[in-house]
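Note that one protein chain is taken out, while the other chains of the complex remain in position.
For chain A:
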Amino acid sequence: MSKDSKMRATINQKLTEMGERERLKELLRSKLTECGWRDQLKAHCKDVIKEKGLEHVTVEDLVVEITPKGRVLVPDSVKKELLQRIRAFLAQHAT
């Protein structure tokens, strides 16, 4: 088990150090904006805010309401593309 976690830790470190994590983040962000995911969730945010009240809404409120929905709403095509890149990175640097 610890060999696994060691491997994961190494991969994560490499991912960050080589700047790939940042690039992947940027890629995901732009893809999600393109496909309207951001706007969808923002609209959902508006509902949450109107419900909780503009003055009283907390980060926690938003995180609890938005994150689960956000995960579900990511289009398959975007997931596929990101996974492809991640797998390519792993193939190059994980073995």
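Keep this in mind: contacts are C-beta pairs under 8 Å (C-beta built on N, C-alpha and C of every residue); 3 or more make two chains touch, one makes a residue touch a chain; residues count from 1.
Operating definition for what follows: contacts and distances are computed from a predicted model.
Student: Can you pick, from "Mitochondrial intermembrane space import and assembly protein 40", "Bardet-Biedl syndrome 10 protein", "Ataxin-7-like protein 3" or "S-phase kinase-associated protein 1", the UniProt name of the chain not shown?
Tutor: "Ataxin-7-like protein 3"
Student: Where does chain A touch the missing chain, residue by residue?
Tutor: Considering the whole complex, chain A reaches the absent chain at 4, 7-8, 11-12, 15, 24-25, 28-29, 32, 38, 41-42, 45-46, 49, 54, 57-59, 62-63, 66-67, 70-71, 74, 79, 82-83, 86-87, 90, 94.
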